Structure formats: C-alpha cells, structure tokens
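Structure provided below as structure tokens; questions to follow.
Every protein chain of the complex appears in place save one, which is left out.
So, chain A:
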Amino acid sequence: MTSTTESIHIQLQSFLLSRKKCYQLLHLLFFVPEKLETLFEIQRDNTFEELGEFHEGGKILHDFFKHLSTEQIKREKEEYQRLFIGPGPLVAPPWESYYRSKEHLLFEEWTYQVREQYHRFGLQYRKENNEPDDHLLLELEFMIYLSDLCLHEPTEEKIEKLLTTQISFLEEHLIIWIPFFCERVIENTNSQLYLGAAMLLEDFLSFDLESLVEVREGTRICLKKIH
C-alpha cells in the first residue's frame, strides 16, 4: 500500500515539475521585462531552442532571445507598457473580467471567483480590492502555486483533489479567456517576444488541461486499485 502511494507521488514528480517550469517560464515572459540578468540567462541557456523545433511560438521566442540586446529589452519594455499598462486604452488588457463581462469592465464576477479560489488556499492578492485579482500574472502564479502544492503532496487523495482544482481553474478561467487575450496580442504586436509568448501561452494551456485530465484519470484508476 504505502509503496504504491509513494509511487503515485513519485511517479508524478517529473510531470508536475515539467509543467510547473512551463508556468514559471510563462510568468516570466509576461512579467515586466526589467530584470536584464534573467533575460540574458535565457539567452545563454538557449531555453527555447528545442521548443522552436516543434512550436511556432517557440521558434519566434528562440529567434528573439538569440538576438537579445539591452537596446531590444528597452523596446520590449515600451511595448509591454503599450500592451498591458497604458496610459489610455490598452491593446490587450490582461484581465479575465475584461474578456468575459458583457461591458468589458474590470472587477466583474470573475474577479470574485478567482479571489475565492485564492482565499480557499489561504492566499490573497497583495493589492486585493486595489487592482483586480484576475490579472494574467496572478492566475499564472496561482497555477504555479497549485503545481507546487501538488508536487509536494504525498497523499494520493489530496493529489487527486489538487489535480481537479487545477483542471477546474483552467476550465473555468484561463482556457476561456486566454485565447481572446492572445488573439489581441498576436494581432496587435510586432514584438517577437510577445508574439511568441502569446502563442506559447495559448497552446500550452490547452495542452496542460488535456494532460491533467489524462493524468487524473490514471491516478483515479490507480487509486481504485489501491483501495
């Protein structure tokens, strides 16, 4: 019994770690491009080289990082501001409520829903009620948090529950609005960074959902056998 339980936990390690890294990387790509060291580290590591072999977004990102320069980062920072910060009408508002509410407003019911999820896990946005909780970076951070929780969870039932939470969060939130968000980015930017990042984000999320559902299925079958 014990050994089987451990084995689910252990078996899932590499899967969970891989996808957590993916979320971390996406989080980094959509974070304000100001940490020069980090960006040059990606360049040095050729992080996107392999991805570029099979994914268009990866290819664009690989090209981008290959030619990265301080000057280029400065331009990306301007683009980041234009796309996601303002001032004025944003090209691609990075909040879920914007895409889901009829009136394209912020602080709509989806803000509440994700906030409730954060609260359930004893978390809250540092700027709760000051900025909306359904910002892309927060939702990604929450996915990182859940992946990590799952990664360190030894109990099989809890693993299964955590997988379900992540599936639901994807299904009820990210998967619904991210395609619209990415479409806005892709249609409106000439930046290789944000073009590639948006393509990767959209595709990875649907891939992750698919994988999680399969893995949960596998886990459930295993659990049945154990009991």
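As a convention for this text, a residue touches a chain if its C-beta (ideal position, glycine included) is under 8 Å from a C-beta of that chain, and two chains touch if they have at least 3 such contacts; residues count from 1.
The rule we apply is simple: contacts and distances are computed from a predicted model.
The protein name that UniProt records for the chain not on display, among "Dimethyl sulfoxide reductase DmsA", "Energy-coupling factor transporter ATPase", "FeoB-associated Cys-rich membrane protein" or "NADH-quinone oxidoreductase subunit H", is "Dimethyl sulfoxide reductase DmsA". Shown as candidates are A:Ile73, A:Leu106 or A:Ile186; the residue that touches the absent chain is A:Leu106.
The missing chain lies against chain A, touching residues 7-8, 11-12, 14-15, 17-19, 21-25, 27-28, 31, 35, 37-38, 41-42, 45, 47, 50-51, 54-55, 58, 78, 81, 85-90, 93, 95, 98, 103-108, 111-112, 115, 118-119, 122-131, 135, 137-138, 140-142, 144-145, 203-204, 207-208, 211, 214-215, 218-219, 221-222, 225.
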